[in-house]
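Everything on this sheet refers to the single structure shown next.
As you look at this complex, bear in mind that one protein chain is not there, while each of the others sits in place.
As written, the chain order gives the labels A and B, with residue 1 at the start of each chain.
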Amino acid sequence: MNIKFSAADLFEKVKERKPLVHQITNFVTVNDCANATLAIGGSPVMTSSPKEVEAMVKLADALVLNFGTIDEKSLEAMEIAGRTANSRNIPVILDPVGVGATPYRTEKASELLKKVSFQIIRGNASEIHRLIGGDIVTRGVDSEELAISNEALAVSAAKELNSVVVVSGAIDAVSNGKHTSLIDNGNVLLTNVTGTGCMATALIGAFSGITDDYYAAAVAGISTMSISGEIAAETLQKHEGTGTFRVRLIDAISRMDKEMWMNEVKMNEEITH
Amino acid sequence: MNIKFSAADLFEKVKERKPLVHQITNFVTVNDCANATLAIGGSPVMTSSPKEVEAMVKLADALVLNFGTIDEKSLEAMEIAGRTANSRNIPVILDPVGVGATPYRTEKASELLKKVSFQIIRGNASEIHRLIGGDIVTRGVDSEELAISNEALAVSAAKELNSVVVVSGAIDAVSNGKHTSLIDNGNVLLTNVTGTGCMATALIGAFSGITDDYYAAAVAGISTMSISGEIAAETLQKHEGTGTFRVRLIDAISRMDKEMWMNEVKMNEEITH
Partner (left out) sequence: MNIKFSAADLFEKVKERKPLVHQITNFVTVNDCANATLAIGGSPVMTSSPKEVEAMVKLADALVLNFGTIDEKSLEAMEIAGRTANSRNIPVILDPVGVGATPYRTEKASELLKKVSFQIIRGNASEIHRLIGGDIVTRGVDSEELAISNEALAVSAAKELNSVVVVSGAIDAVSNGKHTSLIDNGNVLLTNVTGTGCMATALIGAFSGITDDYYAAAVAGISTMSISGEIAAETLQKHEGTGTFRVRLIDAISRMDKEMWMNEVKMNEEITH
């Protein structure tokens, strides 16, 4: 089936099934992630205590692990929750925020990749490049420019990491190693508010909680964020700025449905093998 | 005195007295709780370090303990702060978020109820049901449907827990075991943004900081949130969604006064004994 139709069908389903998305995430954008999850139709739960993540993830339809503000305790929780999810075939999604910025972050991501199997990984180009052994130094949590295209990077990383990989940027690339979708939606204002990457991963988490087609879930999630950025920017008045943009972003996510998505998405798929 | 007039009188008083509301809460909705407290006229302080909660709560007019993201450290802080508040007759309000979802959460709530005396407890039906020994399994942090009405549950729980109990839902029930108020305000969008329950508890905390009539404080707090949900939803335009709804919710709380509340509240009181 065409990827566009597979992804489109998920919008009604997520609202019907209301998947429980357990997220062990950072303390900067945790509220945004919970609201984005609710806006698309999921049910978020954000506990990160090692004392209860095993019991909580057993109730969940998907698990999101976000590296934004890792510490010893959250890493312990991620490992417990990740292993439990793997043993129960609950999909696990990684957002390697800031990997490449410090040796600690890079090492811990590498360790976690050995212990937990991820069905989807979403990051910007520098983060994904670093995950597959590139030596770029990320400056803080924002992306650096690379010589390699997002498309080529997504394909390589999907093969090497044996996961669906989303490289988000001006053009978002989603690859399962064999098929690759390029999404040409978005707006530069998405880089001027915090949490848009984290929220995209939360949306991918929600969609992956209702289907085994993780490639379609990743396409639906990342494109929802990029399209919402476009819609939010279009309605911005002269006297408004990034505060209003951020509110309209959640507005657009909460209004997204199959019809709106089909009308707005600009994507094509390439068969890479 | 009529509960409606007792509650109505608190709106001016909270703005005059600006009660200091110490909140040991979760990291998902902590910012929303602080802003809701400020919006109604209170002054929030959110420290949760066991090293300083004893000194901080001594300055406070009310203490709110919220279970959203409990861990060992926050539970230790809750116990210290709760005991200190009890010894000084500072009202303590419990929000048992997610109790019933994991054994850890249920056990820790049960332990805290033995160590700290709560003047008001607010939760959804599943959480309150579980607090009094019901065996429902909560799915994440959202409520399940129960066979018992919110009213009957609030009355039972108030008697068993020896506290004012608020069961929030489509109809909010507030009971002190003898008198029970039913509030028929609200909007379904309140379940589509995170933190509306936590904010309701924060508002109850603010009102309980200015009166000994905790039943009236609970009615004023929960009804303010439900009415604000109605007002926020009424003004929503076609192109707006849950992002704007969330902003308007705080707008409505900040504009709530005695007159507006008297005009909007739909409640009746039943004498249960």
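Remarks
Keep this in mind: contacts are C-beta pairs under 8 Å (C-beta built on N, C-alpha and C of every residue); 3 or more make two chains touch, one makes a residue touch a chain.
Not measured: the values here are computed from a predicted model.
Among A:V28, A:L113 or A:I171, only A:V28 touches the chain left out of the display. Per the touch definition above, the residue from A:T69, A:N86 or A:T235 contacting the chain not shown is A:T69. Within the full complex, the residue among A:E160, A:D184, A:E240 or A:D257 touching the omitted chain is A:E240.
The set of chain A residues touching the chain not shown comprises 26-29, 31-32, 68-72, 98, 101-105, 137, 139-142, 192-195, 239-244, 246-247. Chain B meets the missing chain through residues 20, 22, 27, 30-31, 34-35, 38-39, 43-49, 51-52, 55-56, 59-60, 73, 235, 246-255.
Keep in mind that, in the parts below, only the chains that are shown with their structure count from here on.
Averaged Cα coordinates give chain A a centre that lies 33 Å from the centre of chain B.
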